[in-house]
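For this view, one protein chain was removed and the others were kept in their places.
This part shows chain A:
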């Protein structure tokens, strides 16, 4: 069973936990920058919002965005300082998550690509087609090697959900180029 720490063949030690000793988590500085950017956006993005009559609404629509923005900027600074001092986040664990090997960002990029394709095509081709492609594409990226079967399952799901929403819930999903066929 898996009681002992996982050590893969060929690799002397798991990469991720080892990195803990190797100085600050630089990527986390990027997170701090992102948090600060959201904070600045909250303040700058509501700068020109007009306040109502002060008697009716003394606080006005700019108050909360400023509080939130300021807090985000302060938190970003705190995070940056903590990061430089060697603070690391605990990456989330889960049933199917194996943190002992390096994250595979290539897979994530491919999934995001498939997702973007779905966004680009859904209006034209319709959900019944893009949904099936989405399912088969994701299964393929995650290691399934049965194209035909994946496409069939995907098509059953997408056409099935089209009719389930149409008949069962009264929500007509746009049919796209299959207009008139479905």
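Basically, contacts are C-beta pairs under 8 Å (C-beta built on N, C-alpha and C of every residue); 3 or more make two chains touch, one makes a residue touch a chain; residues count from 1.
Assume contacts and distances are computed from a predicted model.
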item: The complex's invisible chain, by UniProt name, from "Tautomerase enzyme", "Diguanylate cyclase (GGDEF) domain-containing protein", "Tripartite tricarboxylate transporter permease" or "Short-chain dehydrogenase"; value: "Tripartite tricarboxylate transporter permease"
item: Which residue of A:99, A:152 or A:182 touches the chain not shown here; value: A:99
item: Residues of chain A in contact with the chain not shown; value: 1-2, 27-28, 31, 34-35, 38-39, 41-42, 45-46, 49-52, 54, 56-61, 63-65, 68-69, 71-72, 75-76, 78-79, 82, 88-99, 101, 103-105, 107-108, 111-112, 115-116, 118-120, 122-123, 127, 131, 134-136, 138-144, 150, 153-154, 157-158, 161, 165, 168-171, 173-174
